[in-house]
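The complex is shown incomplete by one protein chain, all other protein chains being positioned as in the whole.
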Amino acid sequence: MITSRRIERRVIDLYRQGIITGGCYTGIGNEATSVATAFPLAEHDVLVPTHRDMGSHVVRGHTPVQIMQQYLKRATGQTRGKDSSLHMGREGSNIVGMISHLAHMAPVAVGVALAERQLGRNSCVLTTVGDGATSLGDFHEALNFAAVQKLPVLFVIVNNQYAYSTPVSLQYACDKLSDRAAGYGMPGETVDGTDAVEVYDAARRAYTRGRRGEGPTLIESVTMRARGHSEHDDFKYVPSDLLEAWWRWDPIERFERYLEEHHVMTAEERRSVGEDVDHEIERAIDIARADPMPTPESGADGVYRYWEPRWTVPSGEDWELEP
Amino acid sequence: MITSRRIERRVIDLYRQGIITGGCYTGIGNEATSVATAFPLAEHDVLVPTHRDMGSHVVRGHTPVQIMQQYLKRATGQTRGKDSSLHMGREGSNIVGMISHLAHMAPVAVGVALAERQLGRNSCVLTTVGDGATSLGDFHEALNFAAVQKLPVLFVIVNNQYAYSTPVSLQYACDKLSDRAAGYGMPGETVDGTDAVEVYDAARRAYTRGRRGEGPTLIESVTMRARGHSEHDDFKYVPSDLLEAWWRWDPIERFERYLEEHHVMTAEERRSVGEDVDHEIERAIDIARADPMPTPESGADGVYRYWEPRWTVPSGEDWELEP
Amino acid sequence: MSEATYIAAIREALVEEMERDARVFCIGEDIGHFGGAFKATEGLLEKFGRGRVVDTPIAEGLILGVAIGAAVRGLRPVAEMQFADFVACGFSQLAYNASTFHYRLGVSVPMVVRLPSGGHVGGGPFHSKNPEAWFTHTPGLKVVAPATPRDAKGLLLSAIRDPDPVIYLEQKYLYRREKDELEGVEAIPFGRASIAREGQHATVVTYANTVSMALAAAETLAARGYEIEVIDLRTLVPWDWETVVRSVDKTGRVLVVHEATRTSGFGGEIAATIADLAFDRLDAPVRRVAALDTPTPAEKQMESYVLPDADKIEAALTDLLLY
Partner (left out) sequence: MSEATYIAAIREALVEEMERDARVFCIGEDIGHFGGAFKATEGLLEKFGRGRVVDTPIAEGLILGVAIGAAVRGLRPVAEMQFADFVACGFSQLAYNASTFHYRLGVSVPMVVRLPSGGHVGGGPFHSKNPEAWFTHTPGLKVVAPATPRDAKGLLLSAIRDPDPVIYLEQKYLYRREKDELEGVEAIPFGRASIAREGQHATVVTYANTVSMALAAAETLAARGYEIEVIDLRTLVPWDWETVVRSVDKTGRVLVVHEATRTSGFGGEIAATIADLAFDRLDAPVRRVAALDTPTPAEKQMESYVLPDADKIEAALTDLLLY
């Protein structure tokens, strides 16, 4: 959680300095959910994350260096400058890279689970959407099919009260988004998304069910988007008292209190971990900044896995028929 | 109901004789739902029906002549041969004509309700989908938005146990499809779709709520598709005992018994009504068959409401620049 | 008298039409208090109220379906997609429902779909689409693509008044680039290209983003003694082939330019048509400049490599002039 938070704080800095460009979405406020849902995943389980899931990327092994290379659009980044932000997940990893179209990864996550079953692996799949993305039909289609096929998918709705500027009151009219679970024939639960322990427990239950062949689970995790939609957004539409109230529920502080109360980690130890993390992040930024940018020409590479040069139709002056 | 059933029986005959061509979907088994949900609509209310809703078309005033002109693809038919079967609903009528893409009329129905409210009319909207079409995202999106906007839409799911060859067990995993209502924050109810009176009562309650500004309702009406998906389909995939059992619940016979028991109509009166209906249908067939076919050239007409001839790009030999 | 940007011109057209005609309303994501992702609808909610500025959940298919429903009931919806890319989520409603309504049933569907399109803004693969060819290939839709603030306003006025569904492609790249005097801008009839620059040595046929690039290229070539005629088509369905053919009569050389990817882009249609209609008048092959056939990369230099610009247009024109 702390790595996620601190990376994103630095991402914001770098965005402000114009070093990171494009949309700048962070998961600040969402760390408990993102981290604690990914934490119980086994090595072979698969993560299909969304745009505020820095936490689960970190849990699943994406390093600060990889993350900074990606954010800084370096040639060394996973998408080599072709795509940006958390759109990460290379071949061979157990992370499937997202596209921007909301809810479109939900059916993909179901397909992953289907494939894993067919391949004889008993893998669970974790995928997340926001409160806003629940309104898209794709999410509905995915939940329904996962339930019919009894696939071990955990669908997490990160209900952070807003979808861009749209408050949940304009997004849906049910009480809890987990009320939708019954309509698909799967269990649903709403948890306090600022409480990592509660989230963790719920996720673990879901994976246990999934592995037992009991099918998918829907978890609504309630938290708050602590910043604007993207960093360019001043989020004036969020009432300031709501925001202030929320900061009292900062998932990281809550978890720190928990660690302290349960004597898992002292403040001193936390400070030292924090320092290590900061150090690692700064190193990562240095490494990424020193890395080369992709060449402009590489923008035209890799559209296909397999393409023969003669398939490309010539344009303009210079061409000859092959003999 | 009887008109609907008897028209469709004749449609099947005409299809077998090759006089009606293309897909041939009927609502046999579904008459109670289709008729009884449309019956309580007021004149200014709007119907957005689907492919087995002969019943509601009849209730809303489409005559056997109009229906036969349409089915026989006559120039006098509503779509003038451009489209077929129940894809009816001309401008100015309070029926909105469907397209084949399942569930696509559900958002349209919501748009109709929104428009009616904006136009200051307190109209209700009735729209239907099948059990299969509930799986499409469009249906989800429509339910959700109707609930957010508290629009007076009655969504009827005609659960006739099959979607083409697919039994409901492969379509969804919840108990009742009306279980989905809670997830949208609207009331939901499952009714016996073979019992016209029960359906009627449920529909009337929904419209009353709608007119009071209490928003949409979801009704699952359980019945059986008594024939194949389309008439070319031998529906071998339906267990024969299921079908036989079902015929004992024929909605028309049930309603006839009801009429008799409540002394609304004697068998004698019913026979006479039936004869009148048959007579009207045969007359309609004669009229439609005598009507002209559309000209081949009219296949290119009416793509736009407004199109200037000079906008059409010439092709082939003969063209001149206008001066 | 003040000058207005392209986006201000769009807003001005919306306000004027909404004031003039109570049937006009806006619908989309975040368009209310927030004023839309690009602020096209800023202040409209305050001015016209919730009934006419309808914030929706995130569901593009829904927005389009609702717009269709409202349009067939006589309203005049203007639907905003947050980015043109997301119209893909509601593609079937346009490709099959809106586009066929009048053809099938004679029912007019007076709706406008506003699509913030195009690249050169670092948007990456999911926020840079030029989707016109999806729609120019769909009979029943009209497609317009203004290149200046004046045309943005004038074409939006006509689009709203048009009785058919209109796809209105607006360019994010142009939103705040240039200003025009909007005084006296009237509805611009469809199907009339504007000659953005006169010349006799070669003709550039283009629209939207690439108009200003073509003008810049023409400017450079003018210094070298070549007079390039730049035709801004303004509307693609219908498109003004006559003006193009007239120009070719004079120049004998044509370059077709658009920002969308090359293969199967609308440029193919233009080039094929001109190469046919003006076969005897051409002194050189009709060439095309367009984006390379790749998704749009996020990193700026890669994006520039992939997309057309003034230099690439100039180079292609030079080739053409020397042919």
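For reference, chains read A, B and C in written order, and residue numbers begin at 1 within each chain.
The criterion applied here is as follows: a residue touches a chain if its C-beta (ideal position, glycine included) is under 8 Å from a C-beta of that chain, and two chains touch if they have at least 3 such contacts.
This one's a predicted model, so the numbers in the text were calculated from it and none came from an experiment.
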Out of all the chains shown, which come into contact with the hidden one? A, B, C
Write down which of C:A13, C:A133, C:L174 or C:A193 is the residue touching the left-out chain. C:A133
Of B:I7, B:V65 or B:A133, which residue touches the hidden chain? B:A133
In the whole complex, not just what's shown, which of A:P107, A:G215, A:G228 or A:P251 touches the removed chain? A:P107
Could you tell me which of C:E269, C:E299 or C:E314 touches the chain that is not displayed? C:E269
With the missing chain put back, which residues of subunit B would touch it? List them for me. 21-23, 73, 79, 81-84, 99-102, 132-133, 135-138, 163-166, 170-172, 237, 293-300, 303, 313, 315-317
Sites on subunit A contacted by the missing partner chain, in the whole complex: 46, 48, 78-79, 82-83, 87-91, 96-97, 99-101, 104-119, 137-138, 141-142, 144-145, 148, 302-308, 310-315, 319, 321-322
Go through subunit C and note every residue touching the omitted chain. 85-86, 88-89, 91-92, 95-96, 99-100, 103-104, 125-126, 133-134, 136-137, 139-140, 237, 256, 260-261, 263-273, 275-277, 279, 282, 284-288, 293-295
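Note that in this section only the chains that are shown with their structure count from here on.
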Heading the list of chain pairs by contact pairs is B-C
Chain centre separation (subunit A, subunit C; CA means) in Å: 34
How many angstrom between the C-alpha centroids of subunit C and subunit B? 38
Using the touch definition from the top, which residues of subunit C touch two or more other chains? 56-57, 59, 61-62
Of all the residues in subunit B, which ones touch at least 2 other chains? 137-138, 141, 144-145, 148
